[in-house]
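Structure first, commentary second.
For this depiction, one protein chain was excluded, whereas all remaining protein chains were kept in their positions.
Moving on to chain A:
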Amino acid sequence: KKENMTSNSNVSNMRRLVEQLKLEASLERIKVSQAAAELQQYCHQNAAKDALLVGVPAGSNPFREPRSCNLF
């Protein structure tokens, strides 16, 4: 009887796996070329606001206080 129970749980695990795979297989996908174009577009649209990418004027960054600087 124990054997039966183990096989039943194996079966239910497999059923779960099959259902999961069916779900994943039914997903609507787009082409990589389209996905890539949209990622690129998002980068481009937001580049100007990205302080780490383009930098911002010294005064507007709170981590940078005015300090003395030396030119050698």
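Quick note on the criterion: a contact is a pair of C-beta atoms (placed from the backbone, for glycine too) under 8 Å apart; a residue touches a chain by one contact, two chains touch by 3 or more; residues count from 1.
Criterion: contacts and distances are computed from a predicted model.
Undergrad: Given the options "Receptor activity modifying protein 2", "Phosphatidylinositol-glycan biosynthesis class F protein", "Translation initiation factor eIF2B subunit epsilon" or "Guanine nucleotide binding protein (G protein), beta 5a", which would UniProt use as the protein name of the unshown chain?
TA: UniProt lists the chain left out of the view as "Guanine nucleotide binding protein (G protein), beta 5a".
Undergrad: Considering the whole complex, not just the chains shown, which residues of chain A touch the missing one?
TA: 4, 7-8, 10-11, 14-25, 27, 29-40, 42-47, 49-53, 55-59, 61-64, 66, 68-72
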